[in-house]
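Complex shown without one protein chain; remaining protein chains in place.
Per-chain numbering from 1; labels A and B assigned in written order.
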Amino acid sequence: MARTAEVGGVIRPVDGRLRALATRTRRLSEIARESLRNPTTLIGGVIVVLFLLMALFAPLLIEPNTPNAYQMPRDFSSVNVPPGTDGHVLGTTPTGGDVLYGIVWGARTSLRLSIIVVAITVVIGVAVGSFAGFLGGKWDEVLMRLVDVFLSVPELIFALAIAAVLGPAFGNIILALAVVFWVKYARIIRGQIIHVKQNEYVDAARVMGDKRWRIFLKDVLPNSITPVVVQATVDMGHVVLIGATLSFIGLAEAGLAEWGNLVSEGQSGIIAGRWWVATFAGAMVFLWSLAFNLLGDGLRDVLDPKSERR
Amino acid sequence: MGWVMGGSATRRKSVLARWALVAAALLLAAACDGAATDTEELGGEDAGGDVNNPGVFVHALDGEPTTLDPARAALGEYGEQAIIQVYEFLVDIGPDGPEPIPALASEVPTEENGLVSEDGLTYTFPIREGVTFHDGSELTAEVVKYSWDRAMEMNLPEGQASTLSDTIAETRAVDDFTFEVTLQQPNAAFVSSVVYSTPAAIVSMEAVESNGGVTADEPNEFMDGNMVGTGPHEFISWERNEQLNFEVFDDYWGEPATLDARWQNVPEESAIVLGLRAGDYDAIQFQPTFAPELEDAEGVVLDTGGLLLEPFQLAFNLNIPEGALPSGDTIPTDFFHDRRIRQAFNFAFDYDAFIDGILGGLGEPATYIPPGVLGYDPDAPVYSQDLEQAEQLFRDAGVWDEGFSVSVLVEDNPAFEPIGLILKDSIEALNPEFRINVRTVSESQFDEAHGASPFEYAMWIKNADPFVDPHYYLSTYQHPEGEWGERLGFANGYENPDEIAELIDAGFATTDVAEREAIYQELLPMLYEDPMWIYPAQEVNAQAYREWVDGFVYNPLWKTLRWRFYDKG
Partner (left out) sequence: MQVREYIARRLLTLPILMLGVSILVFGLSRVGGSPIGIYIEHEMTPAEVAKIEERYGLDESLPQQYIAWLGGVVRGDLGWSGVSAAPVSSIILPKLMATMELAMLAALIAVVLGVSMGTFGGARKNKLGDHLTRVVAISGASIPIFWFGLLLLIVFYLGFGWAPLGRADPSIYARIGHPTGLYTVDSLLNLDFGAFTDALWHLALPAITMGYGSTAIIARMMRSSLVEELGEDYVDAARAKGLPERLVIRRHARRNALMPTMTVIGLSWGFLLQGTVVVELIFNWPGLGRWMTDAVLQGDQATIMSYVLITSIIFLAVNLVVDVAYAYLDRRVVLGD
């Protein structure tokens, strides 16, 4: 489709690998400093850091449930307890799960989900994108049509259809999201390669016998890093948002310490005034997604102000 | 209206405080004012006309039929709940009891009135005269015969035709208004469970014949989406996934209904409960797990008196083919052949967690014959949690030290899933070497797993189908050669399968109530000693409706509300 992303980043002649690396590093720190000057990006960054700390140190904050820490600890003798009773700071769910546990370990679940999905999709996207870009011709045509087909189905609906076939399990949500999210990266990388290919100095390099993978490592990858980083940052939030939506609809396994699952468990109780489960858990999804979006948005503004068409 | 005015003072305060935080306090204050006035108006109650949707009884259900054809509707399917409003049977079951009363037959055949032959094989039904169908055609014995033969001839795999064809040898229209049936063998439950069963509904011959007729093995598309019966409500339209509309049938032969009716399909449980509280619906069908949400609701009556005739069941598979289990399951295929293990599971399960925690107290320990059904014995032994016994039994069976890991298949459902989790928590807490994997799947995946051969799971959770006669609970779920007994291989596990089979058969061969009760009294302790299921609980039959509904009656044997009885305002 015509939404070929205008992928930003400026190509500069590279005179030496070291110097290039130094430039990149300097540029990244410049970018970071510049982005954080924007208060909204700063707020996003701070929330992200807090979430990461919460996720990483979850076992220290709350003792993990055995045998599976990602399962809510259930105490059926104290179901639907309001916040602040019996040591349940944020109350309990209709199955007697401690909401605080769900919030803290849910952060870990979300981190696990987003890192796995983003890592997988970046790798697949980069691989497919470089194949298409370097091989060109028929391969490019076929792969890009495939990408177009994937982009023809709205993300959530695509993921929903996949997860529906696979059945309710968290692993299936990860799989579904991975299948859906790689396409953007493929586009970014391919666009970058086409860009580099058209650039004169690469022709010069090719004349001198440079191999494709060297062009890839030297010119394509460094230039693609910025848009990929922006996209990955936004996706860190987006993956959790869509993942939570899927588990809200009922596609995660029972009793999982996951935010969407908690909202789903808590929604019936809202009517009777048991607001705590759905409110806290939903707010977590919101904050997580908001933080990464703010951060990504800020980075995007600084990195390539013109590439807002995603 | 809604929760702002319902609930205890403290609860209201905490909710208000919360929303104040989200900056809605001002708006809410206005709402409270409005709510207060509303309450006063309700208190007056002299206006009489102050009901929503006047003239229509709005019944919200969390699903809708997959078919309206009595010959195709499966047992427990939503379609049955629409069929019962529009179609009628030769007999009916009144609001008060389990005994069949006359409906399209003007008399219920018994041995006393001579309408059942002495050998118990021939039943004669005098057909009511002057009954017209909604399409204007007339009811005769021929139509009755046609209706029954039709279901048996179509013999659709999803329908219940076998209920008829397994019992009946021959149907005859003796004259215009006399219908006769010969059975294959005497059947104590013929009238209550066969004559009053979905495929035995009387349909308009004219309607069927002018819309595709009867073809063996093939559904009739017209009948799937339409109903032409003789009942007090006439079927008007079906807006798929939204609503079904019904109107009062003016030429009804009996006491006519007062309200038109609407079946509102609301798949989201919490939306159903919300809608009742807001007065959009007159009555709702809902999971009892939602009952606490309705306890203090203004203008709502919550009736949790009866028990649902569909006890929850956790099945043991004693018929596991080699290599069929999911990877990760470590149990041998004959694991559940050992009755000590089945007993141990029964002792380990935390029944209180389910009844008090999940069902919010709206449930009771279940037995092999539910209360309200003939043969129910309040003194029959019932399992309760006893961890020491469970441990001892697991040790005796020799599985304590090396442990086991087993998967349980659960349908995604707010009641079934927690049963799986409780089983998991109960068993795993006993011994760290024990592992239960709860595999939640969608309903269709669950059904598919059941239709598949081999049967790939060692355990699964569901609820029993509701029956009118105790025999069907026993033959379906306990008999070693019964429907599930055969598939789950009960003969491999029962200490004495023949004795159990004989007792179940004997309870069916006689029509004498006292004799049947005596037989079941002997049987129940045997089933307790040799359990083929865990019965987590039997849930309360919770009914919720608006206060403005008059004449609310309910019989669990109906399996749904009967709109014909209700009025409003």
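To be clear about the criterion, contacts are C-beta pairs under 8 Å (C-beta built on N, C-alpha and C of every residue); 3 or more make two chains touch, one makes a residue touch a chain.
Predicted model, so just to flag it, every value in this text is computed and none were measured.
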*Per the touch definition above, residue among B:R128, B:R339, B:K424 or B:K462 touching the missing chain*: B:K462
*Return the single residue from A:I62, A:I103 or A:A244 that touches the missing chain.*
A:A244
_Looking at the full complex, which residue from B:E153, B:E433 or B:D447 touches the chain that isn't shown here?_
B:D447
_Residue of B:D135, B:E209, B:D251 or B:E268 in touch with the missing chain, whole complex considered_ = B:E268
*Please give every residue of subunit B in contact with the chain that is not shown.*
1-4, 19, 22, 24, 27-28, 30-31, 34, 53, 56, 64-67, 74-75, 77, 157-158, 217-218, 224-225, 239-243, 262, 266-268, 271, 274-275, 277-278, 280, 412, 442-448, 450-453, 462, 465, 483, 487
*Missing-partner contacts on subunit A, residue numbers*: 1-3, 38-40, 43, 145-146, 148-150, 152-158, 160-167, 237, 241, 244-245, 248-251, 260, 263, 267, 270-271, 275, 278, 282-283, 285-286, 289-290, 293-294, 297, 305, 308-310
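Quick note on the criterion: only the chains that are shown with their structure count from here on.
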_Length of the line joining the C-alpha centres of subunit A and subunit B, rounded to whole Å_ = 45
_Sites on subunit A touched by subunit B in the complex_ = 66-67, 74, 76-77, 79-80, 82, 94-96, 164, 167-169, 250, 253-255, 267-273, 275, 279
*Please name which positions on subunit B make contact with subunit A in the complex.*
2-3, 7, 11-12, 14-15, 18, 269-270, 273-274, 277, 289-290, 292-293, 295-296, 350, 352-354, 356-358, 360, 410, 412, 414, 417-418, 420-422, 425, 428, 432, 435, 438-442, 445
